[in-house]
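What follows is one structure encoded as structure tokens, with my remarks underneath.
All protein chains of the complex are present and in place, except for one that has been dropped.
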Amino acid sequence: MDGFSEGREVKVMAQSFWDRITDMSPRPLYIILILAIAFPFISPLRIPISIADYTKAAYNFVESLPPGSIVLSPNVIEASCWGECGYAWIATWEHFFQKDLKIVAISLYKDGPLLCERVIDVLKSRGVNVEYGVNYVNLGLVPGFNSAIAAMVEPPDGLHRLVKTDYFGNSINTLPLMSEIKCIEQVDLICSFTSGWGEDWVGLAVIPYGAKYIYSCIGVMQPTLVNQYSLKLCIGGLAGLKGGAEYELMMGNPSTGVKSMDAISTTHALVIIFIVVGNIAMVFTRKKGD
Amino acid sequence: MSSFLKIKEISIAICALLGIIMIGQYYINIPAISTAANYAQIFTTSIAGFMMIFGTFTLLLYNYNHFKKKTPGQWYLSAWTIFLIVSLATIGLVMGPDHFYFAWMFENVFINLDTAMYSILGFYVMAASWRAFRARNIDATFLLVSGVLAALVNAPFAEAIFGKSILNVGNWVMNVPTMAGLRTTYFGVALGSIYVALRTFIGKEIGWMGLAKEER
Partner (left out) sequence: MVATTIGPWIGLFFTWAIYSYLLYKENIAFRFAEHTFIGVAAGINFVMAMKTLQGNTLQPILNGELIYAIGLILGIIILLRYIKPIKFASNWSMAFYVGTTLGLTISRLPITSIIVPLKSFFLPPNTLDNIVLIAGFFTVLSYFIFGRLPNKQVEQARDYVNRAGRLFLMVTLGAMFGASLLGRFAMVIERIYFTMRTLGLAA
């Protein structure tokens, strides 16, 4: 073989290596992802977590509420968002009960009432004092999103006109907590867990009635939370799993949320490495193509 | 008489009237309008509830058709789906949703399935970061760089390795240029939504009625 054709063979081999790298089946990548998530649970990295301003603001506002304040806690999340909002939900409700605040939970999506009871079961196992009808009520599902929100906030008794029975079928007139809240005017804080914009509460409760609003969102909506916080449309908020971990740290009770943040570190690092490798491959394949 | 009732203008008139009442309730403080709007909102929640039931019946009909036709590879799965819907509905309605079977199915089956279904997106993002996220031109480079910075803001390892500076840069990107683009995007979306809503009120948008082309 002469030197010229040997050089051409080497060129073809190098090109196909980078092509093979970028065109390979994604299955090995999925296995790498699973291992990257599993590793920190076996051998925790314990990387310190910094707390965002909007989470601190939400925590501080809850701290400032006097005992007996009423928190309206609507939720618009599916069961699939438990991994994102679940830990934030548990941590915030634990804080509310610790501060002797009263929670009125209402669901705007079908999974909500069952998820509320799931949170209560977790809190009861931690020894939190939950007295149904006195410091906690689950009003069940009210479908219709914007219509339900607009109906429940309307003075003088929008909530009582909208909801007649709670999730368990009890008339709301038999629940002592419901005699204290009839519409938005009696609510000291709205703390919503939502996979949506949160802009509906802003438009229907915060701006018209001056309600105080904590926006607990899924990770994708973090820029929306930053937007609302910077425009002072919400008191603060919790952004997905990170928000839950931050709130657990502020409560002094690190739990699953904090444990999961190590896995967030490894997965994010993996994504960045993959992006860098992919772009290096692009540069090399482009060079060979020139 | 029945041909009069079928005309689409009645639906458009109802839609427009409700829209005007809602807008009036928001901006004008007249008790009669507020009360009418409040009850309209409550009736809308009832309609939404019935829509959920409508959706379940449609799904049952779809699966029943497959079961009846014995569609190969599908009919037994449709039978299983029908069994699940009917059993959950019966137990949930008769014994209540806090019955053991209902709560058990939610806790051990539904939550796990729902989360697993949506978590597939995480795997696809991983594959896309390997294959698709390329800085091919200036626009893609800006997108990648801001994406990586936003990811680093959320990842605790970034501050541990690179220090507070990377966090400050990432937070600046999130708080300033991203907010400029985001607020303007929402501005444009709001203008578009108002435009579509007004078109619906005047009868230009009638797709929501589900009319066939010849009926429009």
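So that you can tell them apart, the chains are marked A and B in the order they are listed, and the count of residues begins at 1 in each.
Going forward, a contact is a pair of C-beta atoms (placed from the backbone, for glycine too) under 8 Å apart; a residue touches a chain by one contact, two chains touch by 3 or more.
Please read these numbers as outputs of a predicted model, since none were measured by experiment.
Trainee: If the full complex is used, which shown chains touch the chain that is missing here?
Mentor: A, B
Trainee: Pick from A:187, A:204, A:258 or A:281: which residue touches the chain that isn't shown?
Mentor: A:204
Trainee: Residue-wise, where is chain B in contact with the chain that is not depicted?
Mentor: 5-6, 8, 10-12, 14-23, 25-27, 39-57, 59-60, 77-78, 80-89, 92-93, 97, 102, 104-123, 125, 138-140, 142-154, 172-191, 193-194, 197-198, 200-201, 208-210
Trainee: What residues on chain A make contact with the chain left out of this view?
Mentor: These residues touch the chain not displayed: 27, 30-31, 33-34, 37-38, 41-42, 80-84, 86, 110-111, 113-114, 140-143, 145-147, 150, 162-167, 169, 171, 199-200, 202-204, 207, 218-223, 230-231, 233, 239-242, 256, 259-260, 263-264, 267-268, 271.
By definition in this document, only the chains that are shown with their structure count from here on.
Trainee: Looking at the complex, which residues from chain B come into contact with chain A?
Mentor: It is residues 22, 26, 34, 37-39, 41-42, 44-45, 47-49, 51-52, 96-98, 103, 106-107, 110-111, 114-115, 117-119, 122-123, 125-127, 129-136, 144, 148, 151-152, 154-160, 167, 174-175, 178-179, 182-183, 186 of chain B that touch chain A.
Trainee: Help me check something: in the complex, which residues belonging to chain A touch chain B?
Mentor: The touching residues are 22-23, 26, 29-30, 33, 45, 47-50, 78-83, 110-111, 113-114, 117-118, 142-145, 147-148, 150-151, 154, 158, 161-162, 167-169, 208, 219, 222-224, 226-227, 230, 239, 242, 261-262, 264-272, 274-275, 277-279, 282.
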